[in-house]
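My structure is below; once you've seen it, I'll send some questions.
As you look at this complex, bear in mind that one protein chain is not there, while each of the others sits in place.
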C-alpha cells in the first residue's frame, strides 16, 4: 500500500516492506512539523486476545516519532535515522476503527534527537504513548 | 503461518492475526521456562533503510518477554496478559537470516510480572534488548 | 527541608528522607490536577561533569509523575503507590538556577495509572522527559 496522505495530497514515497505489510499511512504535511501515522485496524493487526498487537502499537509510535525527527532534519522527511531507544506505555486497548499516532520532536541536536508520540482512536481516546531517541545516519543502513 | 516450533514439536496454537501476518514462531518448550520467538527475515520485515524494522524488533521482544511471563503463570503459556510498558534499545541492525528473541522473567507476583528479552542473529550477535512489565488479565481483552 | 509550596501555602507534609536530603519541594495545588516538583540546584546535585545528575533528574520526574497519579486517586495526594516502570530521556543539561518537573496523568484505572512528566529550567527550556507506570498500594511499603 502506498503511503496515502489523509488530506488527499500526494503520498509519501516511503520504500518500506514493513509499512506495506502492516498497511499504515504516513502524513508529513501537518504545519506543526510532526508526523501522523494512521492505520485502519484489521484482523491481521490483532493479538491473541483480539486487540491491537503491542508490537504494532510500538511500530506506529516509532514511525510517528521517527518521521517527526526526520522531518526536523529535512522538511521532506527523507533524512535517514535509526531508533536508539523507544519506551512505550500501553494505556488502553483498541480493536476496531482507525488509530492515529502523532509525533513531535522534544529536543536534541544534529546527531541525536528526541521525540514523543501518542496513539489515539477515532474518539480521541489515548491508547498508548512512547518516547524515543533517534540517531541520524548518512547512508542506507539500519535498523 | 502456524506457530511451528524450531525443535519440530507440535506448534503452539496461538490465535493471533499479527503473528500470522509477520510470520514469527513461538517456542515454549525450553526447560529454562523462557520463551523463544524466531523470525526468518524477509523483505516485508524491512524498514526504509533496508534493515529489520524497529517495530518488528519490538514485536518479537514483546512476544518473547510476554510469553515468558505467561508461561510463569501457566506452564502451557495460555495465561492471558497485557503489556503495561516496554522499553527497547536498538543495538545493531540485521537484514537477512533468522533472528531469535529469548525472554526470561525477572520478578513480580500474581498481578504484575517483569521480564527481559534479547534479540540475536544466527551468529549470536546481540541486536536489541527490551524490558517490560506485564499485567495478568482474566478474560479476553487487550492489548 | 519541608515541602514548601511555591505559592506560599502550607507545605505538603511528605515524610521522605530522600526528599529532605535532595531538597526538592512538592506543589500539589495546581488546578490542572498535576504535581510540580522544584529544586534549586546546588553543588550536591551535580555529576562528575558539573551538571545536574541524571539520577536526580529521574528522581524529580518520578516524583512529579507519581504525585500526579497519587493526586488523581486522592485529591490530597496521600494515596500511596509504587513506581512500576520509569523511562527517562535526557535532552539538555543544567547546572544552575531552579528546575521544575511537571507531571500529568495520561490514563489508567484503579490499580495502575500512567503519567508523563517533563523537567524545565527557569527559561522554559526542556531538560528531560519521563513516562511511568504506577501501581496503587494500600499499606506502607515500597519503593
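Residue numbering begins at 1 within each chain, and the chains themselves are lettered A, B and C in the order written.
The working rule: a residue touches a chain if its C-beta (ideal position, glycine included) is under 8 Å from a C-beta of that chain, and two chains touch if they have at least 3 such contacts.
Here the structure is a predicted model, which means the values were calculated and not measured.
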Contact with the hidden chain (one of B:18, B:37 or B:116): B:116
Options B:16, B:47, B:70 or B:89, residue touching the unrepresented chain: B:89
Contact set of chain B toward the excluded chain (per top definition): 85, 87, 89, 91-92, 106-108, 114, 116, 126, 129-133
Residues from chain A at the interface with the omitted partner, ascending: 84-85, 87, 111-112, 131-133, 135
Absent chain, residues of chain C that touch it: 14-22, 42-60, 62-63, 66, 80, 82-90, 93-95, 127-128, 137, 140-143
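Definition applied: only the chains that are shown with their structure count from here on.
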Computed distance of Cα centres, chain C from chain B, in Å: 33
Distance from the mean Cα position of chain C to that of chain A, given in whole angstrom: 29
Contacts with two or more other chains, residues of chain A listed in rising order: 85, 87, 89
